[in-house]
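Omission of a single protein chain aside, the complex is shown with its protein chains in their original locations.
Naming follows writing order (A, B and C), and every chain is counted from residue 1.
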């Protein structure tokens, strides 16, 4: 069987034959085919099954509005469910499977649903499956879920790459049919930057589907010539295979270019699709129109198609759906299909025209005033039953029936900013309304201009108007100029199982039931019946259903409602919206200058925001992370350890008012801080909660270096700019981030000074007297490298932070390690850092959770009342200063080996364990190798006055109950003697 | 009319002639005991409980468009009670219990499906916070389960475990969480309220509140003045607009939240899953569509549509978390306007105007709250005192410092 | 959306971070009698208009300017964009 339905002519490459497979059978086709045209060429009419009743389905259309002809394309991890055969460009080796059927397309067990369709009417599921209650999840729902759905995902990661890009133009033209091409020619010749996008792989729109001439050429030749001229213009960019999916605010359009869907395999590095964000001043929508069906009994059999689609298949793809074709129409356009097919040698059984005054034809029979009342054929159309005006019926034997109910302008993008189309009585269709997206105008059939000549003219005029061109009108080629007279005919009287939404199985009967039950607005209709919710988004069904609802309600269509459309215009792979930002590239990765060194040392890394930080440094033989961390803590506290703290935010604050500025952003005072000193700073949000903490080092009268926590660096900088620009605009203060400029290392432990003295150049005295606790200054190290030294401590030990330009960070870390060998220096990671800060009782991220005040954290005294500090006023609200507010405490299990769980709650030792008796919670927990005990920090009601009290730590989630003692949060060196040593 | 499987069969055999409108379409009376403004989920639920539990039958719901056309018809249908704070958890757990009996209460299948919800965590800090939250849930009588990475992988092998920028370290599961069919919730409440005598008045826009001497006397509407002893406002998304008619400024901003649905697919997701390292949450509907969402667009708006950056952000999170959905196609996107409050929690309270009551500030968590919100608002309207599970949802909590801030981001609504 | 930056011209809104109502510039006097009430209203109550709204945007991925954007919350149409610093000064803020 080789392409038995192939006709002559067409825009396919007959010199090349390609192979493809559908449902595991081999077929041949030609480049230029779609999967749909290739299947028809091979006389395959049955392509899928419907959603609910599993009715056999074939192609309805030849475009992106297709509801029925959807398949699983490709295989393995590239399997792509619900792919429209009508827009799938043929390539050699294409593979497709039918879907939503079992065991086979021809015999689908769930086809039984069709027999019970009467019980499965619209919304039936809302009225049943309620008894017994427990059966819903266990029995009813799984059955429904298995039966529903359409295609399948492979369950494997999508292996393809996707890109995102950005383009800018003066005029974006959407659709390259006659109006779009003529608009592009007009704008392009005038020198405007133009993007012309079309979803098809061949420009020309309906010109490729019709036999009309444009000027002295065929329509498709004229289109090709226009494309050639446009291609030669440097100011015009042609984007084929590109669907403009949405109109967003301020002239931003989303467009999906399918760069790799028409090839069997993508070259390395090339994307399958690109999501373009197109920024344009003006947009011209030339999206054409879509033919609408007529509903009649059993109008969904494979072989029943839109008449215009039959014409497209015949003229463009040189294919007929059958050798015997009938037409059912309410307008002249249906007759064109008959004429074109007849000219190609296809037998026209009859044209059934509902109008009494249908045009006469001598080549084939025209049945005027007649209607199709039923059809036959289980897996494909075999007979059409026609009611004649005299009351008799006639049966036509045919394999395809072309249906034409008139044309609906493609107004979709005009609705994307909630614009509503308006009803046009002359066209009996919705046309774009007045509230379009700013900058968008509409031309051609999309604007209700239904002739070729009209489209050309409308495109030229609209482009000139959009660009405010004053040039004379271009000379337009002469073309067909017979607008279609449309008198609506929505459905054949008396039909019931007449499909509107073919994919979701919504029939005329369902619309009537919806009305009967009070679901009478369009929104209710759609939601109750699922009309228009299928993968075709109701492109062929919504308006017909609305018309039927109007008729049932005895109202006009505009009174009944309008249907609007939402983005995207056609469905878009989720991968396309993700682009490159997935997997490891989901967020940028920030590395510290010592990253590569740490990697050499076998460090285990942890994500902290976008940073990767060394979490611990395992040594050979250490089997459990705790062994490494305990060692790092012990050795730091016993001798010296080094930790990369580059990730802390650093902000350079300069200016005559720098100190005053910090006085506002910090709760505590900064004006009196001497040069050469550092101070701990507590930053509040205006609502009085702690925002961040850090240090500010005064390097000069008018120069501070502020540090922030790693997590809050960006927020704090933004906040400080807000304070500077919006609250105190006349302060002389300048800010700039220096986080990345400096590699900074904490050198902590009793031997830290000794180690640093080996690298700090001798002219800088860092003895305790010359460089006391909280001292800071510019120094040089290793014979002349500029550096900064801060004597600050997070660990509670004698400690320094030393900073050098980032490019030398790696070298400095290596130097510290070699110079520190005599002290058995250890590098330590974030885990040991965390243990030591808990031992010392320093609040960190788990305590600064955005709901804690300075008072909660035991830092209430830091909030100065003598100055205008942000957050000070609201921090005094009544509930925030009640006597029993949460206070930071230390938590120690009565038996040291008992676990302390962060997130556990604190209860009295006796009494109920429930929310009513909850008195606080554990914020952080660690094992202290110094105390040989698990310890924790927590927030406890009135905690400051409960030292020594025994409580129960409960964590029912992790099945834990531990008796604990409430202690000071400062487990190690509470007096701070080590810091000052 | 009672719905049942038997009834469906009977109607099928008799041509479906017996089905009646699910609710009447009455003209407004001159006066009601109580008027509820807003025919969304919360307003209809309020009417249901007012009539069925509190015995108030002289009640009207006035709706400017069609009922169920607001946020109850535009959400990702998630039901859960996995809150941390004392002000919230009892309320949401009350709501969960109402969901569990909703179909029987309403005689309408809202397809409440307790397929579970899993919140993933990716850092130790998140694990600690989820531990605190899970414990709080259990202490309040809800269910919670902490899963480690291996357990998550066993239940959800398709998640990204091997190429993740932010590896999954575990998750907090609530097995009783799940989804419900959002439209059906609105219709079910409407049907029940209607059957108990409540007038549901559609296409009746409130254009003003008649307030004299500090007392609310009723509502001016597009269908004329309607008097009432009490007026309750349940119009989340539009709270600012309506309460402005009473001269009130609110601790609320209106923001748009987008939601997305994919084409229908055979079952792939067994439960609701939320990503802890990006803005993405997803479930699969009974029809097979992946229903997903993420962050709000982040700027004040009353326009029910969003923009591309958030669409991309959500899909980046989605593909990063579950790479197997990449080839599924996004079918439809839409936007709903949210009442984003100053602490991320709602308000159910009296107002300074006598006889005027307020229910709003639901942020983007209003759907799961629907039954309890209706119940508690009905309680407040009927008894003039807060329901025991909703005592914290007061206007004055911002003045006194009793915020209910689950996320800890303070008075910046677009961060909640 | 596109914000027409007064210095840089049209820039995609995704380069900006949104804060909220431009009334946040009007920070109350901390020493006033009614400071507690004033800060409560400043911090928590909003006009939230359906229509023209003045709001603060920060050009995070750009020049770090804070802007006051006048935008219609029903159509998203932007009618005015100013440097927040200028607006703050015009509202009488200084040091």
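We adopt the following convention: a residue touches a chain if its C-beta (ideal position, glycine included) is under 8 Å from a C-beta of that chain, and two chains touch if they have at least 3 such contacts.
In the analysis below, contacts and distances are computed from a predicted model.
Of the names listed as "4Fe-4S ferredoxin-type domain-containing protein", "Sporulation lipoprotein YhcN/YlaJ", "Sarcosine oxidase, gamma subunit family" or "ABC transporter ATP-binding protein", the one that matches the UniProt record for the absent chain is "Sarcosine oxidase, gamma subunit family". For the chain excluded from display, the touched partners among the shown chains of the whole complex are A, C. When the missing chain is restored to the complex, the residue among A:128, A:741, A:757 or A:941 that touches it is A:741.
Although one chain is not drawn, the whole complex shows that of A:92, A:137 or A:161 it is A:161 that touches it. One of A:481, A:559 or A:732 touches the chain omitted from the figure, and that residue is A:732. Across the entire complex, the residue among A:115, A:228, A:268 or A:475 in touch with the chain not shown is A:268.
Interface residues of chain C with the unshown chain, by the touch rule above, are 7-9, 12, 14-15, 60-65, 83.
In the full complex, chain A touches the omitted chain through residues 161, 163-168, 193, 268-271, 274, 277, 279, 580-581, 585, 587-593, 595-596, 610-611, 646, 652, 654-657, 702-703, 730-732, 734, 736-743, 780-785, 804-808, 810-812, 815.
Here is the rule we use: only the chains that are shown with their structure count from here on.
In this structure, the chain pairs B-C and A-B differ in their number of contacting C-beta pairs, and the larger number is found at A-B. Note: centroid distance chain B to chain C, computed from Cα atoms, is 30 Å.
Residue positions of chain A touching 2 or more other chains: 248-249, 252, 277, 686-687, 874, 877.
For chain C, residues touching at least two other chains, in rising order: 1, 19, 40, 43, 76. For chain B in complex with chain C, the touching residues are 238, 240-241, 249-254, 298-303, 307, 309, 342, 398-399, 411-414. Those residues of chain B lying in contact with chain A across their complex are 3-5, 7-9, 11-13, 16, 19-23, 25, 65-66, 68-69, 73, 86, 89-90, 101, 103-104, 107-115, 122-123, 125, 127-136, 138-141, 144-146, 158, 160, 163-167, 181, 183-184, 187-188, 262-268, 277-278, 284, 286-288, 303-305, 307-308, 311-312, 314-320, 323-334, 399-403, 405, 407-411. Residues of chain C touching chain B in their complex: 1, 13-14, 18-21, 40-41, 43-50, 53, 55, 71, 73-76.
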